[in-house]
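Excluded from the complex is one protein chain; the other protein chains are retained at their positions.
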Amino acid sequence: MTPRSRTVAIGLHAIVSLWTLFVLLPVFVMVISAFKSQAELFTRPLSLPKQFSFAAFERAWGIGISGFLVNSLLVTALSVLIILLASSLAAYVLARSERPVMRWVYVAIVAGFAVPLQSVMVPLYQLVSSAGLLNSRLAIALPYAAYGIPFTTMLFYTFFLEFPRELEEAARLDGCGRIEVFFRIVLPLSGPAIASGAIFQAVFNWNEFILALLMLTRAEVRTLPVGIYGLTGQYSADWPALMAGLAIATVPLIIIFLLAQRHFVRSLAGLGK
Amino acid sequence: MFHLEVRDVVKRYARFTALSGVSFAAERGEFVVMVGPSGCGKSTLLRSIAGLEQISSGSVSIAGHDITAAEPSDRGVAMVFQNYALYPHMTVAQNMGFALKVARRPKSEINAAVMRAAEILRITDHLAKYPKALSGGQKQRVAIGRAITRAPEVFLFDEPLSNLDAALRSQMRIELSRLHRQLGATMLYVTHDQTEAMTMADRIIVMNGGTIEQIGSPLDLYNKPATRFVAGFIGSPRMNFVAAHVLRLAGRSVGFSLGAGLAPLDLEFAPGETLPFLGDAVVLGIRPEALGDSGEIHLADADVAVVEALGRETLVYSDAHALRTTDSESLDGYFAQLVPSQSDKRPGQRVSLRADRSAFVVFAADGATLHDASPALAHHK
Amino acid sequence: MNRPALPAGSLSASAMMAPALILVGVFILIPAVVAVVGSFFDFSMTSATWTFVGGANYRRAATDPLFWLAISNNIFIVVGSVITQVGGGAILAAILDRGIRRGSVVYRTIIFMPVVISSIAVAFVWMLILDPNVGPLNAVVKALGLSPPRLGWLGDPAISLWMLLLIAAWQNVGFQMMLILAGLQAIPKENYEAASLDGARGLKAFWYITLPGIRNVLVLATLITVIGGFKVFDLVFVTTGGGPANATQVLGTYTYTQAFSFGNMGYANAMAVVLLVTAALLGWLQVRLSRRA
Partner (left out) sequence: MQFRLNGEMRLIAATVLGAAVLVSPAHAEDIVLKMWTLDNNGYKEFIAEAAEAFKATHPNVTIEHQIFPGDPYKTALKVALVGSDGPDVFFNWSGDKAKQLVKDKLALDITDLGTAPGGFATVLPEGWLDAFRYDGRLYGAAIDAVSKYVFYDKAYFAEHNVVIPKTLGELGNLCKAIRKTDPDTIPMPLGNKTRWTAIHWMTMLNERAMGVAGTAADYDLTRPADQLYTDPGYAKAFQALVDLQDAGCFEDAPNATEYAIADSMFATRASPMEYCGTWCTSGLDAAGFTDYGFFRLPVMDGGKGSADANFLVPEGYQVSAKTAHPKEAVEWLSFLVSDQQGLKFAEKVQFLPSNTKLIDQAEGVSQSFKDIARDVGTLKQGVNVLDALLEATVADAYMNATVEVLNRTLTPEQAVTKIRDAAVAVQAKQ
């Protein structure tokens, strides 16, 4: 290595390291704050906690985080499942059809991506409400599913355009109907698209706040973000418990991401095509 | 009754017509190869027979049943794809047994069928492997095995050997021929490689621009091409073409002018052959092996440009200057000679291009063959 | 060659489309239409009757300085986000792709991590960090011998929007980096080898090989960022609530405030429609550009 390229390499490492540090610090603050007392948090912001107390985690847990966790898991799993199924089916038809009208159908679905949630929140609420679906996990899972479909359809669409059609043709010759071709051949081979679709939508649905706040008013069905937000009272806020709750809510997603990230990067490459 | 019968098949897309009225029939057990340049419609025809394309009009029947509107799986066909199309998420055995599994056949029957096919193709050792663990040739066998398991009426092959290297390709050619004899099945085989067509086919269908140019046995096509296209397509290296026009007509004797400064060429047309008119532009064809140092006719002097010594034979390409080849496809207007021995020709050397009168084929301007080379050509040389 | 694997208009095709179409139709398109209709009426969320007012809500928007402030804030965030997120993401991706051999997976994983953290969590954590009394940032700035802004990072109208940009960058740079990195890695190595034989190395290789190679990815990354910038809500809602004194109001929060705090549903709908049309136009652009690519 020449001295010059060594300097360059050190410089590049420095840039990436700096950003990595910048990314890590807030996460660090979140975790550390969760171990402090409120007074300690506000009087000694830069120091490590005097003693690592799990009291804040207990308080956060005490507001029923375990229940919120279960609700979030259920809602996220159900909505992601619906999203993956509905999007992949639709994207498959769209990617394989030559009819000009399908282009418009594609545009109509993808247009949903551009509709901001807060601009349709009230009609949406009234719809769910008049369907008697308030305070049910399904109520939240269906709109979540709907809002996840446009992006995931795009994702699957680009993936299916690249999918080797001979495999489908072989399966049709082997006696599969179109739906069987899809479920027995195409879907089992869509791992990367499924993985990244699942990650994106899990992240979104796991973290969604406003709709959950409006539609899940009973404490037993509330999801994590709303439940944790409950730690900020009318006139007070338990910051350490808040941070503890946020930390608890964040960990599962980071784990999922770590597990699936290889697939994820691969399918992102497909997105750009 | 023919085993496979294709009648007036037309396939139109929004912007072009891929097949414009194609008809042919194959006997049970026949090995039919469809050749033609890419885009000629041969793959479309194969896929139409498989049911992967819906034809615009016409009909297809197999073993007496009209299957024009049938689902692909109900047609009694199996297909081997160019890139194998093995299901990556299934083992070799699962790949081969998939069709039977879809048909909800008992496990024992599936296993037996898979075993039988695997034995025929000598891939019993690989049954538990996934496709990605196989070599190209092994994948090809599995793809064929998958077709065999289904015990179809008709096997369809879509350029199955084009992804293999040369040595493997010639080996697989032989195996396919053996397999054909062993199974006694009707096979329809698409390729753009005329060597495969010549070596394996009972009959060859030459396609061009969505229509059939000629159907016949390999040697028929070689010796009596119906059109200039067939003549050019069958045979390697390809036939040399010379632009000419009709100089004189005397009974069945026709004199052709080959160009300024070159001796005219007189050919005798057999009874039944169509005579051209005086002044017609025609094309003369002559196979590379018929072009040599000796022969009745001196065509032209030429300068050797490239020599390809292949050991047992030698290919000599030379520039005849005054003599015009007709199409840009031929190598820079070079004339190809196939010398059936090792040769001492060197580039830059001047040679004389000679041939026997009986070696010439005459094509009309529209490509139709007017005059055949002598069938005895093979013995003559 | 045309190879339709699915015949047009077959029953199974429509059946396969149905779940997606129904969900999108019922939960997105119909509410969107209702929102458009509502924009021509005057009503509050709790009122029983709707009064038709024609284009009054749109005229009101045109003369509402806060509406224009919100739009200009959105544009600020959009432009700023493209520069910081796509730009920063591209730089990091380029370094991780070719500049660094060791540890790139670790870097990549950490930098992407904020993407999976909820906006609510991000907002709360950053509120703590940026707090003028107890926040680590102030402490660090003071330790460096500098003086932090008197009104606080989020309390100073001149600074708060920049802070939002910073937080958004913190959260999203990883995503763009990952996207661009995937694009970079899809460029065949042979292209660089060929280019280097042709004498194109370093910046020239970047200009002639890398950039054209990731053009489509950059377009996608930019469009995602732009649409995200127009739709931004959670972050602003929790961190500043649009304050101080409306300084960080964006279309999303201002619409929400008008609808749910002031009860001006019709007006909120009109602004929502403006947002919707903007976002839809961008979405259309994305479809066009990605189709062409």
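Read from first to last, the chains carry the letters A, B and C; within each, the first residue is number 1.
Assume a contact is a pair of C-beta atoms (placed from the backbone, for glycine too) under 8 Å apart; a residue touches a chain by one contact, two chains touch by 3 or more.
Given the structure is predicted, the values throughout are model-derived calculations rather than measurements.
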Touched by the hidden chain, which of the shown chains? A, C
Of C:130, C:184, C:205 or C:224, the one touching the omitted chain in the full complex: C:130
Considering the complete complex, of C:155, C:213, C:229 or C:266, the missing chain is touched by C:155
Among C:30, C:45 or C:200, which one is in touch with the chain left out? C:45
Would you write out the residues of subunit A that touch the absent chain, in ascending order? 38-39, 41-43, 122, 125-126, 128-130, 132-139, 177-179, 213-214, 217-219, 226, 229-237, 239
Hidden partner interface residues of subunit C, rising order: 11-12, 15, 19, 44-48, 127, 130-134, 149-157, 241, 243-246, 257, 260-263
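Rule of thumb we're sticking to: only the chains that are shown with their structure count from here on.
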With chain centres taken as the means of their Cα atoms, state the distance from subunit A to subunit C in Å. 15
Among the residues of subunit A, which are close enough to touch at least two other chains? 169, 172, 177
Which residues of subunit B are in contact with two or more other chains? 52
Which of the residues in subunit B end up touching subunit A in this complex? 47, 50-52, 71-73, 77-79, 81-83, 85, 87-89, 98-99, 102-103, 146, 150
For subunit C, which residues count as touching subunit A in their complex? 2-6, 8-10, 12-13, 15-17, 19-21, 23-24, 26-32, 34-35, 38, 45, 88, 91-92, 95-96, 99-100, 107, 109-122, 124-126, 128-129, 131, 133-136, 139-140, 170, 173-174, 178-179, 181-183, 185-186, 214, 216-217, 220, 227, 230-231, 233-234, 252, 255-256, 259, 265, 269, 272-273, 275-276, 279-284, 286-287, 290, 293
Contacting residues of subunit A [partner subunit B, same complex]: 164, 166-167, 169-177, 180, 184-185, 188-189
